[in-house]
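Missing here is one protein chain; the remaining ones are kept as they sit in the complex.
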Amino acid sequence: MTIVKRSMITAVCVALTVVLPMAFHAVPNAGSVILPMHIPVLLCGLICGWPFGLACGLIGPLLSNLFTGMPPMAALPAMLVELAVYGLMAGLLMSCVRTRKVYADLYFSLLVAMLAGRIVAGMARALIFAAGSYSMAAWTTSYFVTSLPGIAIQIVLLPSIVFALERARLIPARYPKEIVLDGSPGLDSSE
Amino acid sequence: MSRIPAGMYIPGKSFLHRLDPLAKLIGLIILLAAVIAASSPGGYLLLILFIGVLLALSGLPFKLAIAPLRRTYLFFAVIFLMNALFFADVDPLWTWWIFSLSRTGLIQGANVVLRLAIIIVAGHILISTTSPMEITAAFRRLLKPLQYINIPVDIVALIVSVAIHFIPVLAEEVEMIRKAQTVRGARFDSTRLRDRAASLLPLVIPVFVNAFKRADELALAMEARGYRGEGRRVSGPEIAFQARDFGAVLIMAAICAVQILVL
Partner (left out) sequence: MPIVLEKASYTYAPGTPYEAAALCDIDLQIADGEFIGIMGHTGSGKSTLLQLIAGLITPSRGKVMIDGCDINARNYNRDVLRKKLSMIFQYPEYQLFETTVEKELAFSLKHSGLPGKEVKERVRRALEAVGFSYTRVRSLSPLGLSGGEKRKVAIACALVTEPKILLLDEPVAGLDPRGRKEFLEIITRRNKAGTTIIMVSHDADVLGNYAQRILVLNQGKLLLDGPAKRVFTDIEKLEALKLGVCRPRKLARRLKECGIPFPQDIAGYDEFIAAVVEVSKKGGMSHEPDTGRHVYSR
């Protein structure tokens, strides 16, 4: 994909970090359970690479705060760190991990990115934003226990979205099927 | 192409058109600060009057300048209601189920909506009087120092301006898709966790597919016009700051100062 296309995809992902939380506001507890703001950021990292994922994770929450007041100013810095790490890590891992199985790549990158984001955000909170008043227990509760359903939901949603986009030919396939000229199976089609 | 949203550059020769894009951009940023600082009716009045003056200087028809507000009044209504109904206050006027209407909530809602409307109109005036290329060039000049640490400032500027553009459009589209799937029998409020992810697919997949389609169309259109996203693009003659540009920035700064110190 060209830089222009990556930029435009990043732009719509940023717009969706503002729009999706609004759409889910009607569903009770959706914000903390479904974590709608994470989806576009992770997706942007997975598809466009780490620089764009990082940009999306930084610009998205800022614009969202400006337009909807969510996340509130107080929660914004930690949120920025968390989402920036998601976008960054999702992109980095997707470019490093190539198992030749799209599913495996996606699951692995997602899980590690989500883990990394939570750890870094927790550390940032403990050390910078709320130094002293932040305990291990509070971190575990807020990042894992309450958001566990969110993690599970994202593990289902994100690969489905990636595949839908591939089928709609809006993003190139990660492992394009090899064109076989002589009729015998190619080296890479053994899976 | 007909679906590429509005908010486009309208060529002209007005005072605002001729102002240095960087001056306009700095002006907008100062205006943002003034909007955030505004808290009293007097403060808002001053800002609205000032927007009126800008409008007169831009030579844009009034109808066109407020077009983004007319298209998105629902969006504003949602924001207002969310603030008014979900603001946790010790002394609510009225509560029912998860909703609680409070004075503070209402004021907060009105505040957010007013601020947003002013920012959107101001941003719209900027976009209408300045070509996208000029805006990105201005952003680049503004954030030039960042380039020394290898950050492609023009791309970031482009992403932000396109994203802002897409927010109301996509908000409307999400609502439309939600309704279409509801008619088809989708239930988004499934309580069982296992069903929940699956129940979100009919909403989330179309939203992303359509958003990516818009991104694709826009990227194609830009590439067709020769935009490559490289930092070394020719951006026309660099205009140096003139007296009027300094004047404009100073007036903005004065208004912001009045806003913060007096009102």
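By written order: A and B. Residues from 1 in each chain.
Keep in mind that, in the parts below, a contact is a pair of C-beta atoms (placed from the backbone, for glycine too) under 8 Å apart; a residue touches a chain by one contact, two chains touch by 3 or more.
Everything numeric in this text was worked out from a predicted model, so none of it was measured.
Seen in the complete assembly, the chain not on display touches A, B. From the set B:Asp20, B:Asp154, B:Glu173 or B:Asp245, the residue in touch with the chain omitted from the display is B:Glu173, counting the whole complex. Of the options B:Val183, B:Ala243 or B:Leu261, the residue whose C-beta touches the omitted chain is B:Val183. Contact with the omitted chain, checked across B:Ile205, B:Leu218 or B:Cys256, is made by B:Ile205. The chain not shown here touches chain A at positions 163-164, 167-169. By the touch rule set out above, chain B reaches the unshown chain at residues 73-74, 76-77, 80-81, 84, 110, 173, 176-177, 179-187, 201-202, 205-206, 209-210.
Going forward, only the chains that are shown with their structure count from here on.
Only residues 2-5, 7-16, 18-20, 22-23, 25, 27-28, 34, 39-40, 43, 55, 59, 63, 66-69, 149, 152-153, 156-157, 160-161, 164-165, 168, 170-171 of chain A touch chain B when the two sit together in their complex.
Contacts from chain B toward chain A in the complex involve residues 78-79, 82-83, 98, 112, 116, 119, 155-156, 158-160, 162-167, 169-171, 174-175, 178, 188-189, 193, 196-198, 200-201, 203-205, 207-209, 211-216, 218-219, 222-223, 227-230.
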